[in-house]
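With one protein chain withheld, the remaining protein chains of the complex are depicted in position.
A, B, C and D are the chain letters, set down in written order, and residue numbers restart from 1 in every chain.
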Amino acid sequence: MTDLAIEKPRSQWADVWAQFRSHKGALIGLAVFVSLILFVFVGPLIWTKDPTFINPNAAEMIKTRNKPPSLQFPLGTDQLGRDMLARMMKGGQVSISVGLVAMLISITLGTTVGVMAGYFKRLDGPLMRLTDLFLALPLLPLLLVMVMLFRDPLSRSLGPETGTFLLIVFAIGVTSWMQAARIVRGEVLALKEREFVLAARSIGTPSRRMILRHILPNVMSPIMVAATLGIASAIITESALSFLGLGFPPDFPTWGRLLFDGVEYIQQYPARVIWPGIAISLTVLSVNYVGDGLRDALDPRIRGR
Amino acid sequence: ERGADGNVKVLYSQAVSIMNAYLSSGTKDVEVGSLVLEPLAGFDQDGNVFPRLADGLPSVENGQIAEDYTSITWKLKPGILWSDGTPFTADDVVFTAEYCMHPEGGCAQAARYEGVASVEKIDDLTVKVNFSAPKYNPFTAFVGATSPVLQKAQFANCLGAAAPTCTEANTKPHGTGPFRVTDFKVNDVVELEANPNYRDPAKPAFATMTVKGGGDAAGAARAVMETGEFDYAWNTQINPELQAQMKAGGKGTFVSAFGTLVERIEMNMTDPSPDLPEGERSTAKHPHPFLSDMRVRKALSMAIDRNLLVEVGYGEAGRATCNLVPAPAIYASDNTDCLTQDMEGAKALLEEAGWTDSDGDGVRDKDGKKLSILYQTSVNPVRQDFQALIKGWWNELGVEVELKSIDAGVYFGGDPGSPDTFQKFYADVEMYANNFDGTDPEPYVAQYTCEKAPRPETQWQGENINRFCDPAYDALVGDLLKTRETEKRAEIIKKLNDMLTKESYTVVPLVDRGRLSAHSNTLGGIVLNVWDSELWNASDWYRIK
Amino acid sequence: MPDGADAVLDVKGLKTVFRTRGGEVHAVNSVSFHLRPGELLGVVGESGSGKSVTMMSLIGLLPSPPADVRAGEVLLKGVDILKSTPEELRAIRGARIGFVFQDPMTSLNPVFTVGNQIMEPLKRHMGLKGKAAEDRATELLELVGIPDARKRLKSYPHQFSGGMRQRVMIAIALACDPEVLIADEPTTALDVTIQAQILELVHELRRKLGMAIIWITHDLGVIAEIADRVMVMYGGQIVEQAPVRELFGNPHHPYTRALLKTIPKLGDERDERLQIIEGQPPILTAEPSACPFRARCAHAFDRCERENPLRRPIDGQPLGRGHDVACHWNPEGADA
Amino acid sequence: MRDDTTPGPATKGKPLVQVEGLKMYFPVFTGLFRRHTGDVKAVDDVSFTLMEGETLGLVGESGCGKSTVGRALLRLYEPTAGKVVIDGVDVAHLDAEALRRKRPTMQMVFQDPQASLNPRMTLADIIGEPLNEHTNWNADKKLARIYELMDAVGLNRRFANRYPHEFSGGQRQRIGIARALALNPKFIVCDEPIAALDVSIQAQVVNLLEDLQEKFGLTYLFISHDLSMVKHIADRVAVMYLGRIAELSPRDALYARPLHPYAEALLSAVPEPDPSRAARKERIILKGDVPSPANPPKGCNFCTRCPKVFDRCRVEKPVLREVEPGRHVACHLYSESAGPTGQSEAKEHNQQGVMQ
Partner (left out) sequence: MLTYTIRRLLLAIPTLLFISLVIFLLVDLAPGSPASQIPLTVPPEVRMKILESMGVNEPVHVRYLLWLKQFFVVEPLVLIDSTFGTAFAEGQQRILSWQSRSPVFDIIVERMPQTLTVIGSAYVLGVLIALPIGIYSAYRQYSWFDQLGTFIAMIGFSVPTFFTGLVLILIFAVELQWFPSIYDTSLKVTDWDSFLAQVRQMAMPVMVLALYNAATISRYMRSSMLENLGQDYVRTARAKGMSERVVVLKHVLRNSMIPVITVIALGIPTIFGGAIITEQVFRVNGLGALLIGAIQGSDLPMVQTLTFIFAVLIVLFNLIADILYGILDPRIRYD
């Protein structure tokens, strides 16, 4: 039988990818997500209008306010005559990056804390009490304090844009990891009583790899859900931060803020809320499908469906 | 006939937290409190004083005001009863003064009693207020909704530090007004009913009143103008287009009136640079690198199209102004030249001041210093629109602008530990609105004297936000305090106004903001009053059938 | 085809494939057999030869996808199970066909007590309630030799030893006195005394209820002791089928022969090494076109490469009644 | 080594595994608040010694604590009490890191193959895991070793990329065996390693174990129900009953003449893989209540079912004592006072033992 061509053991990731590719929803999701990324990051190179440009001529400006879509303004204009397409693209850059990075921070934190607490009995108490503490802290004052303490040093050392960005993603990440932590911990508690963990212990797998190889892949699915939901809430939270004056400068568009601003005009110009609303939902939906695909791909038992 | 018209529903987008105006200076609390507690005299819609619990108005002529303005004697209307049926007497008035002037009480309206030396009871229906120095405007204590009379019997145990512990009294005070409280839910809803002992037996027409609080202005307007759930909505400040649309619904009307609230840009006369050591930023030690040049300030003002701002932000509820004191009419300066935008003139002015774009990056500079401005204000959609528009115009001038918006609680909180308070003014220009209480602008213009600038030594407290400092101005303020003739006072005030605005452009007024409220078409008797409580004539309201 | 006229269970031409990344796995290929009332059919065969998959295909328990029961009929008293509605199928499972699975730990739900899991089919199929169900469950546990049965009903699977879990599985399968019991290596984790007890129990049930049993095992001793007929599987196919004495006494297929030789016997002399069958089992990635055992067969000849042998009777009895085998080789020397 | 006629501690090398007074109690929680109300005495005071290169068969009733002994030996459970000295180190009291480093010398084949394999790892990953942990070989070398192991346990190399659920029960068991063998351990606890395998593969695996033992002098604790296989592979055999060792004897002696009544019953119950002989077999079927390990009888654990029970058995627990050279039995029949003579007397008393 050895003469038969034997495939080398493939890396798990090749497997996962092969499986992922066969998941229609995931592929569509990925395509949509990539298009969104292209739209917001490459789009501005093609559509070069300044998203914050207001016609300084009052008469002209009045004429370009709240325009419906046209050739000149494919998505119309806002109440100050700013081009919505340009604003959507610029806003998307921030929203998508904030959403992804903040979600990554919060998921990483949450998963780490959750796994540590669930796996190491000694850490369970302290880490879970820490989680309780963070859950109990009122969000707003916490954010205000963080911004007060870190905004100036950060923007001085990293420049205002990066500084603010980091501050925001960090603020969101640090205040939203607790749910993931508790969920992961619950799963880990159950998982570590499974026999294959015992088996891994018998070959002397150290805790680190035990976690990485045996525990983590098996708690992937709640993490995936938390990640998807995390993106949405990060995008929304970012806009909430702006309203506290904690976010980017006030004329800086983000999807969340465009949505909020648009709400005021929902009756007269519904398009104002529809564009950012669709953009956010599309992002979340596409990420969700990618996550679904990934989850299925990571679970050998449901592969092949 | 009293109580014939049933229930009236009023909506305040800020909820009422207490009925006692002495423990809260919040407009909503004062106004709703005024349904129950009344002062001796009030202001009408034109800002004139008229008697409420007083029997006629004191004047120098009738001798109730002393020739030298050191005392005022009030005669009380006879036969007035508190809502619990006990008679209203001079004792209550004397007690009220004692209540607010108690050093530990933290009285929110203490300013109303400033300069009051003592209040004596002459007889059951006569009270005399003695001033420590001549007071040319004696209509402060017991005048207007901010200075109502409390019932002694109810508040006797609530003096000084005990004031806040009298929850029952503070939320359900006995009053002489047209209504009395039946149920009070803090920051939520106040249920009132007609006061059975109200002095006019035919009033109020409504048997009960509900004052609901919370939400936003647009929602409040909607509840009156579109769903018709409420009869009256307070301060429905919404964007002009929405105003127009709601009006078209035909369920209600907006009413507006103008007071003294002016949205303005303050120019920082000191250097806010973060490179300066803490404690020296935005202090008189370092004058502002370019805003201390009047031409720059003027150019910045000239680039602004105030009418457009009004159109975008306020519509009917605002009008362009160049004055810090836009009203009452006798004090308002006729300064109108800023109303037309002059971009070219502004550019020329900057050229003249030596600010040119020497390196061609679109931003003017001089001596290697860029004309770059940090422009801050509180979080508020209209203000953010203003910021964006003004930034556009200033960019057009060749000025680089960075915008910043700060949570109102922080911005106006005055916390010395926070870098973001409007008093600290760690920015080049900032925008907010301010006005004065009542009809007398004296304390208002007196805010801009040198020593009132916020400084580290004063824990950054002080009202001279832009750190304007001109000995001539200070001297003129001194004159004002000594002047008693109304015309003279008006003249000085106009002069002071001009010195801050068109002569120095340290204060750049933008919009005179009016009050905009909405009421349903079935609610009659509404007269909007910006000088006193908006509910000042609630006893006259009635249902249009 | 086996003649299954009087059979409780008649399986005809069953074919099951798994669709996997690496292509299809033909786990069961045209398997036909039948089971008469009260009969015990032993199934032996190479590990991975498709015994479990065959049995699970019978009552539609394989997850689909990836499994796909391609062809075949499974007649339970003449009614085709594979064509019955889900509702009918459920009425059959557990009540008329009991099933003991191979992996006792994972086959029991970790979060319910053992008692709960035993009582479930009782409640569903026999309408027993409360105390009655509990009594019956206790009885069942005692039957399979678990001490302190009533108390043990309240234990969870992880608190049981491997053998005890397996006994719980048996108890569940026997709960409703099914007509057919399919037991997939039910006693492998049991010690011989308990095994003896279970075998005794099975005998009794056959006698009393006429229960027909399919018994998969690797323990030829058990087969010898209890089976009426034996079916030998290899590479997804049935390679030999015969009454038990006939099979042990006169094995025909080279695989069967090799298999019997490898057993160590208690009474035997201890020799150097156990005998094994050299070579590797076939990989079932394609529809078989040749004899699956050819690569390891001492008697293979060219025909074995070309043609997958069909089962043929070798004692003149009709197929499925007597001794039949799927092999081209003829031990008497003459090539068939 | 195989040729030793008297296998046993005396002739083998030095002791590799010494177990002293091993106890493993599982707490029992009851009620809504899950109060601790007792213990399942899964292993109750077990002691034995394993010589280097020796195979100790561990047999006994299902649920008597064999797996638990195996797991406690390897510190997969925290033993309640006792000492487990493996290769000179007391494993029962090692700290985590030292224990981890010790792991390659002692391995385990688990009883339930499905549960002990991570469902998300491929066969190659599973077998390769110990190599990743304890060697720093390059990928090719590891792969070569993985293939070697797969061949050794009879798994086709093309299965390397499959996941556990894609295998049959026996195939999974072989994955577990390959994993245990990966690091060439000195001591392996085989917890029913061959139960799920067909006889040919059983033979293959047993041969493999024997080869390895020959080559590397491995030591096995071989837990099994297959007494014929135990007879084939073990040097000595321990018979457990309800958490205690009932008899520990050299293999041949035990099979020839079991001393403990339970061992006797056990051996008589082995099924005969020859239908012609099967019918004729005489078998002792045990009757009576099987006590629960949570509530063992006061006296001898076997007293409730013993065909030879007498009064003393019900009040006093017998201790494991050497009654003949190399043969240890825990039974009052063999205590000094009673001796084997008590046997016949006991028989009359007992109504439960049925000879068939």
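In this text, a contact is a pair of C-beta atoms (placed from the backbone, for glycine too) under 8 Å apart; a residue touches a chain by one contact, two chains touch by 3 or more.
If you're wondering where the values come from, they're calculated on a predicted model, not measured in any experiment.
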**Message:** Among C:45, C:72, C:94 or C:251, which one touches the chain that has been omitted from the display?
**Reply:** C:94
**Message:** Considering the complete complex, identify which of C:109, C:285 or C:330 is in touch with the unshown chain.
**Reply:** C:109
**Request:** Looking beyond the chains shown, say which of B:54, B:93 or B:108 touches the absent one.
**Result:** B:108
**Message:** Considering the complete complex, identify which of B:62, B:165 or B:336 is in touch with the unshown chain.
**Reply:** B:165
**Item:** Listed residues A:18, A:31, A:135 or A:212, member touching the removed chain
**Value:** A:135
**Complete:** Residue positions on chain C contacting the omitted chain are 56, 59, 61, 63, 86, 90-95, 99, 101, 103, 106-112, 117, 120-121, 124-125, 156, 158, 169, 172, 175
**Asked** Going by the touch rule given at the top, which residues of chain A touch the chain that is not shown?
**Response** 25, 125, 128-129, 131-133, 135-138, 140-142, 144-145, 148, 178-179, 182-183, 186-187, 189-190, 193, 221-222, 224-225, 228-229, 232-233, 235-236, 239, 256, 259-260, 263, 266-267, 273, 277, 280-281, 283-285, 288-289, 292, 295, 299, 301-302, 305
**Item:** Touching residues on chain B - with respect to the absent chain
**Value:** 11, 15, 17-18, 23-27, 103-111, 114, 161, 163-165, 167, 170-171, 183, 185-189, 191, 210, 212-216, 219, 222-223, 226-227, 229-230, 407-415, 417-418, 420-421, 432, 434-437, 443, 461-463
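Everything that follows uses one rule, which is that only the chains that are shown with their structure count from here on.
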**Any chain in contact with chain B as well as chain C** = A
**Prompt:** Busiest chain-chain interface by contact pairs, anyone?
**Reply:** C-D
**Message:** Just the number, please: Cα centre separation of chain A and chain B in whole Å.
**Reply:** 44
**Message:** Rounded to a whole Å, what is the gap between the Cα centroids of chain C and chain D?
**Reply:** 27
**Complete:** Averaging C-alpha coordinates per chain, one finds the centres of chain A and chain D separated by a number of Å equal to 53
**Message:** Multi-chain contacts only, two chains or more: what residues does chain A have there?
**Reply:** 1, 4, 7, 15, 195
**Request:** Mind pulling the residue numbers of chain B that touch at least two other chains?
**Result:** none
**Asked** Can you name every pair of chains that touch?
**Response** A-B, A-C, A-D, C-D
**Request:** Under the touch definition given earlier, write down the residues of chain A that touch chain D in their complex.
**Result:** 1-2, 4, 6-10, 12, 15, 194-196, 198-206, 209, 213-214, 217-218, 298-301
**Asked** Along chain D, where are the residues that touch chain C in the complex?
**Response** 2, 26, 30, 40, 59-68, 111-115, 154, 156, 158, 161-162, 166-171, 173-174, 192, 195-204, 206-207, 210, 225-229, 231-232, 255, 265-267, 269-276, 278, 283, 285-286, 289-292, 294-295
**Message:** Can you tell me which positions in chain A touch chain C when the two form their complex?
**Reply:** 1, 4, 7, 15, 18-19, 193, 195, 303-305
